[in-house]
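All protein chains but one are shown at their positions in the complex.
So, chain A:
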């Protein structure tokens, strides 16, 4: 059972969190023409890298999505911060 730091609630057990996706993935503007390959890349292709990664997680009790940086090889949590700009 890992322990993750919610930027709002502090360290909590892993089971209170859901993985939402890799960070820094931008949804293509679907009002413009997008190739099948571009869309498939957005939908399905993950870096799934070994080592440090940036991911979006949600802490289900407070429902806040946030960025977590962690190491997928050592399972170390490097840090977590809010997605909102107005919260430090």
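We take it that a contact is a pair of C-beta atoms (placed from the backbone, for glycine too) under 8 Å apart; a residue touches a chain by one contact, two chains touch by 3 or more; residues count from 1.
Convention: contacts and distances are computed from a predicted model.
*Asks:* Which choice in "Sarcosine oxidase subunit alpha", "Phosphoribosylformylglycinamidine synthase subunit PurS", "Radical SAM domain protein" or "Hydrogenase formation protein HypC" gives the name that UniProt lists for the one chain left out?
*Replies:* "Sarcosine oxidase subunit alpha"
*Asks:* Of the residues in chain A, which ones touch the absent chain?
*Replies:* On the chain A side, contact with the omitted chain comes from 1-3, 14, 18, 20, 27-31, 34, 36, 39, 43, 58, 60, 63-65, 74-75, 77, 83-84, 86.
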